[in-house]
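Here the complex is missing one protein chain, while the rest keep their positions.
Moving on to chain A:
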Amino acid sequence: MHGLINRSIECFLRDTYGVGLWADVALRADLPGTSFEAMLSYEDALTWRVLEAAEALLKKPRAVLLEDVGTYLVSHANNEGLRRLLRFAGVGYEDFLHSLDDLPDRARLAVGDLMIPPLELSQQGDGRFVLRCGPGMPGFGHALIGVLRAMADDYGALVMLDHLGSRRGIETIEIRLVERAFTEGREFELGARTG
């Protein structure tokens, strides 16, 4: 698994539950070091061990944990850069949803070896969308729900999100866009790079 993904989980655990918990997770997961490097790659088993350790220590189901990671990635002040990159996708939340198909390509454009599962959005009418996440990263759909929810806040849209389960490795998410402009949302200046 790419270091960026491992590092995201690590930062989520540290920023949310403290360095003590992260140290316990690292020990329990038998991590080779004390921290992941964002730009290196690691064997997949390591990621699963970290998630198992966090689940056990926090007594939280995997789905909830991953959704929290997703929310953290977009809404925590430390990740302003990622939020901005996602906002480049479009002017409104619907634009953003339609840009999800391009997300794996966009990710690869930025970081050549960052592979995320293929995404396919289909519009069902009445503001209802179905998003299918391809195989390769079990639980990615749950993290994505966190991202989608946080991005809805960011755009000021009101949405209802449901994970419809997983079949043959393909996870399905239902998105109901209740209101496009429920709140003001957050500012997005094209030129306000955070560095």
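To be clear about the criterion, contacts are C-beta pairs under 8 Å (C-beta built on N, C-alpha and C of every residue); 3 or more make two chains touch, one makes a residue touch a chain; residues count from 1.
Rule of thumb we're sticking to: contacts and distances are computed from a predicted model.
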{"item": "Identity of the absent chain, which is to be given by its UniProt protein name, from \"Imidazole glycerol phosphate synthase subunit HisF\", \"ABC transporter permease\", \"Diguanylate cyclase\" or \"NADH-quinone oxidoreductase subunit J\"", "value": "\"Diguanylate cyclase\""}
{"item": "Given A:L27, A:A45, A:V64 or A:V111, the one touching the chain that is not displayed", "value": "A:V111"}
{"item": "Sole residue of A:A45, A:L85, A:L164 or A:V178 that reaches the chain not shown, by the stated touch rule", "value": "A:L85"}
{"item": "On chain A, residues whose C-beta touches the chain left out of the figure", "value": "37-40, 81, 84-85, 88, 90-91, 106, 109-111, 188-191, 193, 195"}
